[in-house]
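Complex shown without one protein chain; remaining protein chains in place.
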Amino acid sequence: MNAVDYTPDELIIVAMARELGGEYLVSAVTPFGQLAAVVAKHTHAPDLELLATPESGAGSDPWPSISLGQFQGLSQGAVPITMEDVFDAIFRDRFRIWINPAQIDRHGNVNITAIGPWERPKVALVGSRGIPEDSSHLSQMLFYILQHSPRTVVERVDFRSGAGWGPDRERHLGLAGAPTRLVTNLGVFDFDGPDHSLRLRSLHPGVTTAAVQEASGCPVVIPPDPPITPPPTPAELAVLRAHDPLELRRWEWASEVDGLRRRWQEERAHLPLDHPEVRRWR
Amino acid sequence: MNAVDYTPDELIIVAMARELGGEYLVSAVTPFGQLAAVVAKHTHAPDLELLATPESGAGSDPWPSISLGQFQGLSQGAVPITMEDVFDAIFRDRFRIWINPAQIDRHGNVNITAIGPWERPKVALVGSRGIPEDSSHLSQMLFYILQHSPRTVVERVDFRSGAGWGPDRERHLGLAGAPTRLVTNLGVFDFDGPDHSLRLRSLHPGVTTAAVQEASGCPVVIPPDPPITPPPTPAELAVLRAHDPLELRRWEWASEVDGLRRRWQEERAHLPLDHPEVRRWR
Amino acid sequence: MDKVLTVEAMVAKVPDGASIVFGGSSLSRKPMAVARELVRQGRRDLTLIVNIGGPEVDLLLGAGAVKKVVYAFVGFEILGLAPHFRQARQRGLAQFEEWTEYTVIAGLDATIKAVPFLPTRAGLGTDVLAVNPAFRRIADPFGSGQELVAVPALNPDFAFIHVNYADCAGNAAILGDTHIDPLAAKAARTTFVTCEKLVPPEVLRRFGRDASILRIWVDGVAEVPWGAHPTGCAPQYRFDLDAFTQYLEAAAEPERWAAYLDRVRQLSPEEYVDHWGGTAGLQARLRV
Partner (left out) sequence: MDKVLTVEAMVAKVPDGASIVFGGSSLSRKPMAVARELVRQGRRDLTLIVNIGGPEVDLLLGAGAVKKVVYAFVGFEILGLAPHFRQARQRGLAQFEEWTEYTVIAGLDATIKAVPFLPTRAGLGTDVLAVNPAFRRIADPFGSGQELVAVPALNPDFAFIHVNYADCAGNAAILGDTHIDPLAAKAARTTFVTCEKLVPPEVLRRFGRDASILRIWVDGVAEVPWGAHPTGCAPQYRFDLDAFTQYLEAAAEPERWAAYLDRVRQLSPEEYVDHWGGTAGLQARLRV
């Protein structure tokens, strides 16, 4: 078998895709999360139900979008569901989402709220959004970090937007919403080390265990002879690339501003956006 | 002005209609309640929002039906709302309904659950349905009784399906859901007598105060020289009759079984029932 | 993904003693083919949970299949009282727990929201609180002094729902009133949908927000034309007054009722339609 050419973003997305399975509503917040769901659905997890936006458009086959999520759902005849439907799916554990936190700590607590103290932050981020709901109800909690560093993988998060392991979880939540996976640019991790601590599951090709430890702001449990993350298959790559013709994943990866503008201009040419209501009323 | 011919059922319905006003969702459970709402909407209360069924079909102009409520709503393009929408309207006091209890007592407690003890009733009726919700939230609680008798207007109901006045109300509910009107075949009543007791507001034409007291299983506060219930106007009667071509109100009044069968057979001829989904799928 | 099975196979998965929530309301869109099949398979000791119950509860009570009924209402609406419900209540032939319309909704919603209870003011000042031991009274934790009713979560083992259209994956469209059906589908451990017609997924999606039950909540789906008969299923058909008249006449006398039940036990869902004159006969009387 020939080696397949792939880029680091593609490896990460495919590693994320392989964690998904079963029949769940999968939310589409970020390009990486969206593409992981699309790849999973079109390879090993056909029963996933993808949303076109974070909260609506079930039964569609969306690709990542800067501004067209809702339009895709409408054009594809996706069933418009409500936020309440989404939270019902969260509370009943019929929901999956890949969350991209600003910080994650060795016990899987995550932070998207603030760097520094909450009352007067050094950097005010965005607020906990729906992570408290996810991290108290889902049986699978999936995180990814695109720049594994001591600033993103930390000993203790500055603010717990999502509940990792610790006394609060032991007392009130148990396994409901407990962290299960972390995929970074260096490897795949779980929280099955001693005392529910961060543990390496596989190293991405070419990454060393020393590099993982050095890039982490906390100790990482590293098993002897860790496996290598299997590279993307041709089938996985084909699905991924077909569903991201504008390479929005590269934008999430690198945040190039010019690239955003170009993609914003181009993306509406890529979808058959023809909603009957627009035709009727214009 | 010439006297207008009307029947007792029409007088009752018009008296009920006159109690309605404002912008409320009005439920359609019984022919009398439905017709009262229709008459009100087409005369003095144009802002009422009538439902085609007890829980759905807003924005339609339905008439009473044995089995076509939902079909009317669908055919008329009424907006299908949910039970949750209806209860939200109840809790926020944007809802009105005419309730026809089996028993009502002098403090406005009502019973549709059981005659005799709840545990082993002499007659098991139907269960409290949504009356507990109405009688704890609405600012106007409207009851009607078609056969005013000592068995229907009682000293104390056998079971409180709906909360009238009494210590429980004083403690927990105050005015929310308190009984406001009772219309019977003899007159119009409120609960503004001493200690929130049943009081005559107007006598139907030809009825005496003695007849009211005799037909009641509890004392009724009767003011000196009570007014006479104003008879239906020609406009009110025209609306009423136009919206009840099969005279379903007579059926509710008399429960004639043959009449029900005839009306069930005839009613589908009276509506332009032509739902696109039926055409598409048949 | 194909979740299609027969109504017989659905009901075979229901053990004696199971709790079941039924969709529909009074004479509208009740899963009657399922109720009949529960009788045919001789199920026993069921707990039925209904908001506005009617013929499905009455049939199962009349067949001796029921241990307990949780209900806000059981009746035949314009046709009067439910005969076996009335008899069973009056003679104590089963356990009954009287709830209210919203508290049934809240009990299902509590399960959906993974909380042990939801609070409401509904029921205060009524005797429902006196006869229903399931509720608790609680104080507002914010100290207003307001007393509230704590409605416990209802955890049905099964939900049975009859809809207009569904696809093989379990997405379901209801064109008229949805009643408690979307809630029931989400709250039950196992949810089974019967439908008038199976359609391809891309057709089902065209119903937009009428597709109110999403496949993630559904474990099995069966195409059962006239599956709500003798209740109605708008816009396909209205309730069948003739069939109800027969039912009420049979229920009035033990021997006729035994014969009625025998017939229920004999007829498969397909034979049931034939018995009532087939599609043509039913449409002639019941289509609108």
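Chains: A, B and C, in written order; residue numbering restarts at 1 for each.
Just so we're on the same page, a residue touches a chain if its C-beta (ideal position, glycine included) is under 8 Å from a C-beta of that chain, and two chains touch if they have at least 3 such contacts.
Note that the coordinates shown come from a computational prediction; the quantities given were computed from them, not determined experimentally.
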Touching residue (missing chain; options A:Ser60, A:Gln76, A:Ser135 or A:Thr184): A:Ser135
Given C:Asp127, C:Asp210 or C:Glu223, the one touching the chain that is not displayed: C:Asp210
Contact partner of the left-out chain, one of C:Leu93, C:Leu129, C:Ala150 or C:Leu267: C:Ala150
Residues from subunit B at the interface with the omitted partner, ascending: 23-25, 46-47, 49, 58-59, 77-81, 85, 87-89, 91-92, 94, 137
Contacts of subunit C with the absent chain, listed as residue ranges: 113-121, 136, 138, 140-142, 144, 146, 148, 150, 152, 208-210, 212
Hidden partner interface residues of subunit A, rising order: 53-57, 66-68, 70-71, 73-75, 80, 82-84, 87, 90, 113-114, 118-133, 135-137, 159-164, 166, 168-169, 171-173, 176-177, 260-261, 264, 268, 271, 273, 275, 277-278, 281
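Everything below uses one rule, namely that only the chains that are shown with their structure count from here on.
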Best-connected chain pair, where connection means C-beta pairs in contact: B-C
Chain closest to the middle, measuring from C-alpha centroids that were averaged per chain: C
Subunit A and subunit C, separation of their C-alpha mean positions in angstrom: 40
Distance from subunit C to subunit B - Cα centre to Cα centre, in angstrom: 27
Residues within subunit A bordering two or more other chains: none
